[in-house]
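Below you'll find the structure, written out as structure tokens, and then a few comments.
Missing here is one protein chain; the remaining ones are kept as they sit in the complex.
Residue numbering begins at 1 within each chain, and the chains themselves are lettered A and B in the order written.
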Amino acid sequence: MPEILNRGDIHAFKNEVLALIGQDASRCIQCGKCSSGCPIAYEMEHLPSQILRFIQLNMRDKALASNTIWLCAVCETCTVRCPESIDIAGIMDALRKICRREGVMPGDKKIAKFNEIFLNSIRGNGRVYELGLVMKYNMATAQPFKDALLGPVMFGKGKLKVAPDKVQDIAPVKAAFSKAKTFIAPKAKE
Amino acid sequence: MTESSQDENIEVFTYSEIENIEGFIGNFDVTIRKKARSVDMAKCTGCGECVQKCPTKVPSEFDMGLGKRKAIYTPFAQAVPNVPVIDRDHCLKFLKDKCGVCQKVCPADAVDYTQKDEMVQRKVGAIIVATGFSLFDWTVYEEYGGGRYKDVITGLHLERMLDTSGPTEGKVIRPSDGREAKQIVFVQCVGSRDEAKGVPYCSRICCMYTAKQTILLKDHIPDSQSYVFYIDIRAAGKNYEEFVKKAQRESGTVYIRGRVSKIYDRGDKLIVQGADTLAGERVEIEADLVVLATAVVPNPDAVKLAQMLNMPYDQYGFYTEAHPKLQPVESVTAGVFLTGSCQFPKDIPDSVAMTGAASVRACAVFSQDELTIEPKIAWVDPEVCSGCFNCMEACPFDAIISEEYQGRYVARVRESVCHGCGNCAATCRTKAVNVKGFTDEEIYAQIEAPFFEEEVEVA
Partner (left out) sequence: MEIGYFPGCSLHSTAQEFDLSVKTVCDILGVRLMEIPDWNCCGASAAHETSEELGLALPYLDLVKAETANLETVLSPCPACFSHLAETHEKVVGDQTLGERLKSVTESRGYEGGVNNRHVLDYFMDDVGLGTIKEKVKTPLEGLKVACYYGCLTRLPGVNLDSVEHPEMMDKIVAALGAEAMDWTHKTECCGASLSITRTEIALRLGREILDAAQRAGADCVAVVCPLCQSNLDVRQAGINGKYKTAFSLPIVYLTQLMGVAFGAPKSQLGFDKHVVAPDVLKKY
């Protein structure tokens, strides 16, 4: 089935992104420079410039379902080289936010899960507890022995702590977590 | 050039610069600085003995530094006139009062180290501006190496190498090691269509000269392969699209649709990091030579000349035509005409066509004894003018001069220069200046007319 482009407002998604982060995807001239320099592009379902194109053509579902927006490492190579000074990395971030808000199935579940666990670690301790983080992530993604060889190496070097580092006064951190706008509680169980 | 330099009605000033321009259409006074050539044009026979013997070698500007020239030189073989010039910044005579070999060997005794710049005056009726263009300084693209890689060159460098009478005699080599280039990558739109680092416009000529260069490359080096990274192929012109197809089909040029992100070296190859947005893939090419199609930009001194001629220019420094459709070769200043790339990027056919048009427009000025101008121009009533000359400051075209009238100085509008913009009239406190047909009375009358007519009807 060909996509019928003019069933809705063709500018709707572009305007939504514009309102969310002030980046106007319609300025994109589709030159492809963002894709040319993206270090992760090899692994992406769609090139960064294609995500921009989806926004221009109101192909919202396609953009939000793409693993591209999750694989983006926010390295900003695209942003600093874009001839139209479009913050492509910022747009990727905005699309992830929309996915979170609407509960869209992430295009890369592992990365989404990791970010949730990471955040929970901060919520609980005020700081990241790296060992706990990796263990939880491995359990959650059912790959308990992933990087198992690295553990002893890091451990042996005293790089991973057995007990989490915690802030003493956790109240303001908790307040921030519960009061910050557009925050959707991560679904991962503590 | 040779033909025009021999025509008795044409006087060619080479190695010269315009110092000053005064006056107006039909009556321009031009001051020209003939720069000291250090060679007497009247005596020199162009034998070239001096160039042969000069011991000092300097990178040739004409050959983009790919070849060398002497300190006494003609810029290129066909240069008109065939009289050399001494580059005083490099000549040993001027630097250290040594050498002097050119003077010794010149059979015509033409070399003259004491020559000075000479100012000459000419009265001309019309001026055609054909000062052309410059190329964008691409070294701001740090991601392309910012000039650190010798084998990243511009289209103009390649143009010189493809010339069989050029510095490499038609060989296309890598400047770094002199090896013949086999895998050549062209990068389009460098500086063009880039609001962040360059200019927003398309430079118009590069898509076509790149196609030409890939065809020539295949002719010169049959086992070479060219790749062109482009955003869009701009081939609008008679037979242009066909020409690009010829490059693709007959010369095997591969076009890849994506702007290059980075160029870096690996061993003796240059890695060109790009993407093909049509295939949806990131790609890389291992190149021997990378050729950048750098943007066409105005000359660095374009604005200076525009100011001398009271001629508007756009935000980049390209000269503005009087009307984009109806007066494309006229500047706003009467008697000043435009042609070629000083107005906007143009290829040779467009430049030549425009030059013909500009020349005919200039001839039209001379074909009549009197000049017909727009009636809507300003006029100063000398009786009322107090001589404050505020209008002179206000006039953007320098149309107002000071003139004696019954023992005092008052303003006068030079009719042929005035554009009727009305700035002077608005500025004048004594209401001495008015644009003809637009005096205050006339304007009030127009405003009152409808009301007056209504009254008549009622009555």
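Note that a contact is a pair of C-beta atoms (placed from the backbone, for glycine too) under 8 Å apart; a residue touches a chain by one contact, two chains touch by 3 or more.
On a predicted model such as this, the values are computed, not experimentally measured, just so you know.
K.L.:
Looking beyond the chains shown, say which of B:Y113, B:Y264, B:Y405 or B:F438 touches the absent one.
P.N.:
Of the candidates B:Y113, B:Y264, B:Y405 or B:F438, B:Y264 is in touch with the missing chain.
K.L.:
What residue numbers in chain B mark contact with the hidden partner chain?
P.N.:
These residues touch the chain not displayed: 142-143, 146, 148, 264-267.
K.L.:
So that we can see where the missing chain sits, which residues of chain A does it touch?
P.N.:
Its contact residues with the unshown chain are 39-40, 42-43, 71, 73-77, 79-80, 93, 96-97, 100, 108, 110-111, 114-116, 118-119, 122, 126-128, 130, 134, 137, 146-147, 150, 153-154, 157-161, 165, 167-169, 171-173, 175-177, 179-184, 186.
By definition in this document, only the chains that are shown with their structure count from here on.
K.L.:
Report, in whole Å, the distance between the mean C-alpha point of chain A and the mean C-alpha point of chain B.
P.N.:
Going by mean C-alpha positions, chain A sits 50 Å from chain B.
K.L.:
Looking at the complex, which residues from chain B come into contact with chain A?
P.N.:
Result: residues 143, 189, 193-198, 231, 257-262, 273-277, 280-282 of chain B touch chain A.
K.L.:
Using the touch rule from the top, collect the residues of chain A that touch chain B in their complex.
P.N.:
Residues of chain A touching chain B: 29-38, 41-42, 46-47, 49-50, 77, 81-85.
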